[in-house]
Structures are given as structure tokens and as C-alpha cells.
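The other protein chains are all here in position, but one chain of the complex has been omitted.
The block that comes next holds chain A.
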Amino acid sequence: MNPTMVSSPSLFSVEGMVGVVFLIMIAITIIGGLIASNAERVVRAVAGLIVCFVGVAGIYFFLNSPFVSMMQILIYVGAVAVAISFAIMLAAPEQRKKVGPSGPLVGPLGFATAALLAGGFSVLAFKTNWVQMDKINDGSLRTIGLELLTRYSMVFELISIVLLIAILGALVIARIRRES
């Protein structure tokens, strides 16, 4: 850990305020996630998901990449959440989530997984030698575009193939429905 980061700054200094804003963003994200996973009504879960996305967008904005933050809102809130709610409305909006465990092993297994994850992440967090990174680039539209089409062009193409397959799959499903 960086020695300058160890001593926590005063709450009313600039760093302190910045830290508070960061913690608020994280809190929004976590609360949103909790609502999304615990809500009984599906639409409320979507609302929680949106809160969670907005919190993540806030963290991106805070970390000095406004472009990624805006894309997060545009794509996840504007497209993904709308698509999810569209699917919910076309299906059964009145149906409630089944509350309670669905089997005898669910509780212990879930607990074990959660403990494993929490333990693993804590060990990782404490064992890792955190280095303060330099800013890689300015995070602007232009730099991201150039990087995507030069250094990461393979990834970019692979993602486009995945999307193409998804579109084709959707078309195939729609066609089968219509014919039968």
C-alpha cells in the first residue's frame, strides 16, 4: 500500500470529500444490487438494477472516464434495462417470485460459496501489493476508438461476431415461433 494513502485524510479536506463521494457511489451500487437480488416483484428488481448501473456509472465518472460512464448509462439503463422491462411486460407481470429456499442444499451451499468468495477476495485484497498506476491515456472518445481498432482489434471483432450470432439466434427463434 502506498504510504501516503495509509493515513486517512480529514473528512473536510478535499481528499476527504472525494472519499465520501466515492463511498456514496459504492453504497448506491451495493444498495441497487441488493434490491435487484432481493425484490419480490420483478419490476422492482429492474429498478434496483438501474440504481446499481447508475452507481457504477458514478464510479466510472469519479475515476475520470466520463465517456465510459455515459456509455454505461446509455447502454445499460437506456437499452438493457428497457429491453428487460419490455420482456417482463410481454411475459407475466403479475407473477411473484417464489420466496424461500427451493431445496435442502441451497442454504448451506450458498453460504459456503459466499464465504469462499468473501474470504478469497479479502485474502486477495490484503495480499496484493497495490501500486498506484499512472494514467494510461486521457480516456477520450478518440483514444478509446484508436485503441479499439489497433491494439484491441481482435477483441473488438470477436465481440462483433458474438453480437452477430445473438442477432441471428433471435431471428431464428422469431421465425420458428411464427411458422408453428
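A few comments on the model shown:
In this text, a contact is a pair of C-beta atoms (placed from the backbone, for glycine too) under 8 Å apart; a residue touches a chain by one contact, two chains touch by 3 or more; residues count from 1.
Keep this in mind: contacts and distances are computed from a predicted model.
Between the names "Branched-chain amino acid ABC transporter permease", "NADH-quinone oxidoreductase subunit H", "Cytochrome c oxidase subunit 3" or "FMN reductase", the one given in UniProt for the chain missing from this structure view is "NADH-quinone oxidoreductase subunit H". When the whole complex is considered, the residue among A:20, A:43 or A:63 that touches the unshown chain is A:43.
Screening A:70, A:105, A:118 or A:166 against the full complex identifies A:70 as the residue touching the chain left out.
In the complete assembly, the contact with the undisplayed chain comes from A:79, out of A:23, A:63 or A:79. Among A:141, A:159 or A:172, only A:141 touches the chain that is left out of the view.
Contact between chain A and the absent chain runs through residues 14, 41, 43-44, 47, 50, 66-67, 70-71, 73-74, 77-79, 81-83, 85-86, 89-90, 93, 140-141.
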